[in-house]
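Every protein chain but one is kept in place in this view of the complex.
A and B label the chains in the order they appear, each numbered from 1.
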Amino acid sequence: MDDLFVRITTRMILPFIQIYGLYVIIHGHLSPGGAFSGGSIFAASIVLYTLAYGLKPGQKRLPHHISSKIETGGILFFILIGLIGVALGYTFLTNQEAGFPMGEIGRVLSAGLIPVVTFALGLKVMSTVVTLFHTMMEEE
Amino acid sequence: MQILNVFLVIFLIVAAIMVERTKDLLSAVIIFTSYSLMMALLWLLLRAPDVAMTEAAIGAGITTNLFVVVISRTRRTEK
Partner (left out) sequence: MRKIFTFIMLGGLLVVLLSSISELPPMGNGDNPSFNEISEYYIDEGVEDTHAPNLITAIITDYRAFDTLGEATVLFTGIAAVVSLIGITHHSKNKEDEEDDLHG
């Protein structure tokens, strides 16, 4: 797609979409949203970039080996966080009893393991959608 | 608000029937996108804003792109 208006509008609107996606992921335990909606909003920005600029710059923005590492790293991080609870003698994915810092209600850095898990899952959803789109876009 | 709900549900039913009846697959995908947008509005009216955000991002944004890419790889019209 070789259109000047689409490219300039994409370049202008891209940081706002990415900031909004990161906001939804990070404030997942305070406001509506969470890992899945924030990750898909962030992925939509990269999909928009690939549509406007072509496949090669889009793959340069998020290469395949990095996205596959994010993919496996997110889910392994989730399982490791859960195994901390098992190592301390509680059940899988224990939050408050396992000694995660809970903080003050309503702050961004609070609620123990919830923001950490939300961030890992959001990155994983983002890389899943982007990898799916790039794999389908590849020329035969 | 009741009238808006009834209008959205009727639009959903009409859009679902139109997706099934349309022979041109690209038009069907666009109608499906409008279906997803109306569904997101309906989730918002049902006081589920997080589901509405997910529906608007995945249903209206990414699913449409994936369908369009698949159509550009295969045929455009239904056999």
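Keep this in mind: contacts are C-beta pairs under 8 Å (C-beta built on N, C-alpha and C of every residue); 3 or more make two chains touch, one makes a residue touch a chain.
Please read all numbers here as calculations on a predicted model, not as lab measurements.
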item	value
Listed residues A:L14, A:L55 or A:L132, member touching the removed chain	A:L132
Contact residue for the chain not shown (choose from A:Q18, A:Q59 or A:N95)	A:N95
Residue numbers in subunit A that touch the chain omitted from display	28-32, 34-35, 71-72, 74-75, 78-79, 82, 92-93, 95-96, 102-106, 110-114, 117-118, 121, 124-125, 128, 131-132, 135-136, 138, 140
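Note that in this section only the chains that are shown with their structure count from here on.
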item	value
Computed distance of Cα centres, subunit B from subunit A, in Å	24
Touching residues on subunit A, where the partner in the complex is subunit B	24, 32-34, 36-37, 40-41, 43-44, 47, 51, 129, 132-133, 136-137
Complex contact set, residues of subunit B against subunit A	49-50, 53-54, 57-58, 61-62, 65-66, 69-70, 73
